[in-house]
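In this view, the complex is presented without one of its protein chains, the others remaining in place.
Up next is subunit A:
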Amino acid sequence: MSDVMAAPRAKVEEKLFQNRYLVDAGRPHIKVKPHTTPSASLMSMVTLCPAGCYSQTEGGQVEVAADGCLECGTCRIVTRKTGEVEWNYPRGGFGVLYKFG
């Protein structure tokens, strides 16, 4: 049995450099609401976000940096019940611009 963690792999940050984005500076389309302890759902986004936008701070809170967002909507669906994430589409024309899709 090979282990998924042992497989050679490219980092997600490097992959995002291949993509085109038009970042709406100062107007992030995803926000994490202020919290002291994240729910299990919100915590799961640290590994689940395919663009690696979520991370945990030293204080244990979960934060999001949405510049590399692929607009899949996974975090919105996963945190639907806890309501910890405020999710909107970017303003028209902004966000990821797929060249191939």
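Note that a residue touches a chain if its C-beta (ideal position, glycine included) is under 8 Å from a C-beta of that chain, and two chains touch if they have at least 3 such contacts; residues count from 1.
Simple rule for what comes next: contacts and distances are computed from a predicted model.
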Omitted chain (choose from "NADH-quinone oxidoreductase subunit J", "GntR family transcriptional regulator", "Protein FixC" or "Putative hemin transport system permease protein HrtB") - UniProt protein name: "Protein FixC"
Touching the absent chain when the full complex is considered, from A:Ile30, A:Val64 or A:Val78: A:Val78
Contact set of subunit A toward the excluded chain (per top definition): 1-2, 4-5, 7-12, 15-16, 18-19, 22, 41, 44, 47-48, 50-52, 70-74, 76-78, 80, 88-93, 95-101
